[in-house]
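And then chain A:
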Amino acid sequence: MKRLLKGGHVVDPTQGIDGASDVLLDGDRVVAVGRDLAVDSGVEVIEIPDGLIVCPGFVDMHVHLRDPGQEHKETIASGTAAAAAGGFTAVACMPNTQPVNDSAAVTRSIVERAALLGVVRVYPIGAVSKGMKGESLSEIADLKGAGCVAVSDDGRPVASALLMRRALEYAGMFGIPVIDHCEEPTLKGEGVAHEGFVASMLGLRGIPAAAESIMVERDLALAEMTGTPVHLAHLSTRQSLRAMDAAKSRGLKATCEVTPHHFTLTDERLTGPTSYDTNLKMNPPLRERADVDAVLQGLRAGTVDVIATDHAPHQQDEKAVEFDRAPFGIIGLETAVPLALDRLVHRGVITFRRLVQLMSVNPSRILNLPGGSLRPGRLADVTIIAPSAAIVIDVTRSKSLSRNSPFDGWTLRGAVAATIVGGRTVFVNGEIAGLAALRAAGERG
Partner candidate 1 sequence: MPVVMDADRMARSLARIAHEIVERNRGVDRLALVGVRTRGVPIAVRLAAQLKEITGQDVPVGALDITLYRDDLMHHAVGPQPLVRSTEIPFSIDDRVILLVDDVLYTGRTVRAALDELIDFGRPRAIQLVVIVDRGHRELPIKADYVGKNLPTSHAESVSVRLAETDGCDEVVIEKTSGEDEA
Partner candidate 2 sequence: MSPETTPTTTGAPQADDSPIPTSRLRRKDLVGIAELTAEEISLILDTAVAMKEISSRPIKKVPALRGKTVVNLFFEASTRTRTSFEIAEKRLSADTLNIAASTSSVVKGETLADTVHNIEAMSPDLLVVRHSSSGACHFLSRICRAGVINAGDGMHEHPTQALLDAFTIRERKQRIAGLKVAICGDLLHSRVLRSNVLLLTKMGADVWLCGPPTLMPVGFERTGAHMTSSIDEAVEGADAVMMLRIQLERMLGGFFPTLREYFNVFGMTPERVRRAKPDVLVMHPGPMNRGVEISSELADGPSSVILDQVANGVAVRMAILYLLAGGAEHEAAA
């Protein structure tokens, strides 16, 4: 079954395309991209309304699907439905499930269940260490064989420098990256908020910026020593970004990501009408203005490679407690694209083309995924964006099983119009006009 996405504005940095173009899909592959492609008989033509942008499918390389083990927070089905609604055609899921994804058996079960229930592609990330205990390496070759695209102990740092060295050396042999959650555990201590004036006044135990940047520096030194790639998750401080920038200047194979909440919110949000809102509690914590500015500068200058959500669902009851007893984390799959468009593209921090790099091309490249490009022969994973549509975030309409977002009620400019995975339409935004043909195509499968 051939489908032609006709008349859209295509942005694909891998082919240098940024303009009016058609995309021809055949089954689960892209077969042609170009202006005014000839329409053979038997090709279903789907007109893309004016103003919409057609991009290679977005990839969120940092998601907690909570499945297996915490299915009351999220499941593979609900998490991938939220991903589709957020414009993501693939997600990489972190291994802190119950049981921890530290064996091929768990990986295979995730892969199999995702094939059955997943709305978008799911790429598991295996644990660096057995049980994520930070003691001995998990069977990384086995994990990769079963489908893991990276290893990480995310949620916890790899505290031991020696274990981190071994992980980099060993995983490097198989060409899969080690993703580290950078945090020096003794400095973080019992901290629940960024250490600074706001936490001091609120009487909240602080997590100093140095708890993150010390580990960033350590990981970069180890990556330099081992000559293997490292990917640093959710960087949040100006010191971390400075270290990353310096590492890139000396040619290190290191990459990093930032989250939408870290480029949007500061810790000042914890005061005033939303004081002690547990939906503002995440790790790393919301930082100061100067840190947010550094994150924005990193996005602009190229220090930052990826925007990832760190989607971390928690049930309402778990969050409706005292601030220091609430779990860390917020959901983010459905707010990432609107926040990126509103806060970054429309405010001139980055171009739309760079957004596609940050959310599609780069995460695909780092994890060696087949997506991230609309070149003929590649996967027919497509994200269609309505960059000027105004939307109001309403968590009650989220596809996620959880509602823990600090962005509820926000009005933002920029929305996901549709998501296509392997040629199948998996999401169409009912509030964007002119997408009936796409919706009908989705219903036919």
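Rule of thumb we're sticking to: a residue touches a chain if its C-beta (ideal position, glycine included) is under 8 Å from a C-beta of that chain, and two chains touch if they have at least 3 such contacts; residues count from 1.
A quick word on the picks: all candidates are chains of the complex that A comes from, given by their letters.
Everything numeric here is computed off the predicted structure, so don't read it as measured data.
Evaluated over the candidates 1 or 2, chain A touches in this complex the candidate numbered 2. The touching residues of chain A, counted against candidate 2 in their complex, run 195-206, 208, 272-273, 275-276, 317, 320-325.
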